[in-house]
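Right, I'll just put the structure down here and ask away after.
== subunit A ==
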Amino acid sequence: MSLLFYIFSGLMLGFGTMVIVCRNPLSSALCLVISFLGLAALFVTLNAYFISVIQVLVYTGAVMVLFLFIIMLLDIREEKSKDWNFLAVGGGVVVLFGFVVQLISVLGGYEDGKQKMVPFPEDLSHEDVKMIGAEIFTNYNFHLQVLGVLLLVATIGVVVLSRRQGKEGSENN
Partner candidate 1 sequence: MIIDLIVLIPIIAALAIGLGAEGRKTALGAAGANLILGVIVIGELMRRGGEELIFETSTVILENPKLTLGFAVDGMSGVLVLLTVIVTFCAVYISPEKAPDGRVKLYHISPLLISAGALGAFCSTDLFFLFAFHELALIPTFLMIGIYGHGRERLAIAWKITIYLGVGSLVLLGGLIALYSNLTSDGFATFKIAELTAIAETMQLDQEVQKWIFLPLFLGFGILVSLFPFHSWAAPAYASAPTSVAMLHAGVLKKFGLYGILRVAMPMLPKGFEAWEGLILVLLLGNIIYVGLVTISQRHLDRMLGNSSVMHMGYAFLGIACVNHIGWNGAVLMMFAHGLSIALLFALCGSLRERLNTLELSEIGGLTSKVPFLAVSFGFAAFASIGLPGFANFASEVTILFGAFNGAGEVGNLQKAAILALWGVVISAVYMLRAYRNIFQGDSTRGLTLVRRDSLNKIPIILMIAVLLLTGFFPNLILSMLPS
Partner candidate 2 sequence: MPTLNEYLLMGGLLFVIGLCGVIIRSNIIVILMSLEMMLSAANLTLVAFWRFGGGEGLPAHSYNAQVMVFFVITVAAAEVAVGLAIIVALFRSRQTVEVEELRSMKG
């Protein structure tokens, strides 16, 4: 189990790093796919099968395709400047370093976090979709509706945004 955890973690972090290191956005997107697959596997190790599936379907399936699609559409190849912006890199390294130090110091003092995982109780092991469903449609029903409206608004927004700003559009904007 631990081994799998480290493998997938490594996968996730390694390709996550590749996302920001690759110069070509296309490669970045593909690396992100693999990173998210590793994340989905981590969800599985946490017994969150539904989330794992959603992660794969929504992110690696839909969202990443969208990314790739847009990258193709806009025909972006390499970043213009070949050189790294050293100021930005320096800033990033500073933040990375500071954040990691803080993370370790916080987690080092977090006693509850030292508990080891024990195997998932058998009776609940395949119940999660049902439980999440029950939760969403009872306690979080209203929130779900609001989310629906949000998605609707987003849809309309996307339509409005991607409309060509032509003759009839200039008046509205």
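We take it that a residue touches a chain if its C-beta (ideal position, glycine included) is under 8 Å from a C-beta of that chain, and two chains touch if they have at least 3 such contacts; residues count from 1.
Regarding selection, all candidates are chains of the complex that A comes from, given by their letters.
Everything numeric in this text was worked out from a predicted model, so none of it was measured.
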Given options 1 or 2, the chain of this complex that touches subunit A: 2
List of subunit A residues in touch with candidate 2 within their complex: 1-2, 5, 9, 12-13, 16-17, 19-20, 25, 28-29, 32, 35-36, 39, 42-43, 45-48, 50-51, 54-55, 58-59, 62-63, 66-67, 70-71, 73-74, 76, 79-81, 84-85, 88-89, 91-93, 95-96, 99-100, 103-104, 107, 110, 112-118, 120-121, 124, 128, 131-132, 134-136, 139-140, 143, 147, 150-151, 154-155, 157-158, 161-162, 164-165
